[in-house]
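Entry: chain A
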Amino acid sequence: MSQADIFVILRGLPWTVALTLGAFLIGSIVAVPLLAARESQFLPLRLFAMSLIQVVRGIPPLLWLFIIFFGLGMSYFPISPFVAALTGLGLIAAANMAEIYRGALKSIHHGQWEAANALDLGRLSTVAFIIAPQALRVALPSAASYLIGLMKETAVASTIGVAELAFQGNRLSQLTFQGLEVFAVVGLLYVVLSLPVAWLSRSADAYLRSKVAA
Partner candidate 1 sequence: MLPAYEELVAWLPELLAGLTISLQVAALSLLFGMPLGLLLALGVIARSRILKTVSLVLVEIGRGAPALVLLQFIYFGLPATGLTLGSFTAAVVALAWNTGAYTSEIIRASLQSIPRGQRDAAEAIGLTGVDELRYVLLPQALRVALPPLLGFSILIFQGTSLCFTIALPELVSRAYEIGSGTFRYFPVLLAAGCLYAAVSVPAAILVGHVEKRAGRYAER
Partner candidate 2 sequence: MDGAVLYLADPPQSSQDRSNGGIMMEQGSNGTVIRLRALSKHFGAHTVLDAIDLDVRPGEVLAIIGPSGSGKSTLLRCINYLERPDGGTITIGPTTIDASMPVERAELSKLRRRVGMVFQSFNLFPHMTVLRNVSIAQERVLGRSRAEAEERAMQLLSRVGLADKAGQHPGRCSGGQQQRIAIARALALDPEVMLFDEPTSALDPELGLEVLAVMRELADSGMTMIVVTHEMGFAENVSDTVMMMADGDIVEKGSSNQVMRQPQQERTKRFLRAVHDR
């Protein structure tokens, strides 16, 4: 494999990064109202949110992208591969992040709720000022490993033609008939991409830990 070939593959890098960060951002934000609905006192809303989360997670990401790109895009309103992938992966990320937030919330000792109630803070202030800051710290490691998982998940976007890493690898292997090296390099790139996230997560965790301890 020549140096030029590697540059061809690297052309997919921005797309992979954009897709990963975009979907993660969408997911992290949409997950908040989704979780609120999931924990709502209003039963129909709660049931709706619970089933939505289950169904989104119950269908493979690749099929979600197909449903959005081929199902909706080809038949009802045209949509670009990138936007379709961003929508699908963002949706999946929202469902998964909602579960991560929920696990973190549950891990906060109920004494914290009681203490906040004793101070007569409202539910919203309690969550915003007491619970959420602690929960975020707990959620961080899972969120970081989910971010890495999501980054690998973005490879499915190649199937609807987003020109990211796996897509470039695929095209190059068809051009050069050197699938072995090409896919090895592509696989390695994903591993390399996950390193800074893992590193960031570890240092952020250590930083937050020291802040809580102090």
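Note that contacts are C-beta pairs under 8 Å (C-beta built on N, C-alpha and C of every residue); 3 or more make two chains touch, one makes a residue touch a chain; residues count from 1.
Selection rule: all candidates are chains of the complex that A comes from, given by their letters.
Computed from a prediction, not measured in an experiment: that's the story for all the values here.
**Q** So which of these touches chain A in the complex, 1 or 2?
**A** 1
**Q** Which of the residues in chain A end up touching candidate 1 in this complex?
**A** Of all residues in chain A, those touching candidate 1 are 54-55, 57-64, 66-67, 70-72, 74-76, 152-153, 155-156, 158-159, 166, 169-170, 173, 177-184, 186-188, 190-191, 194.
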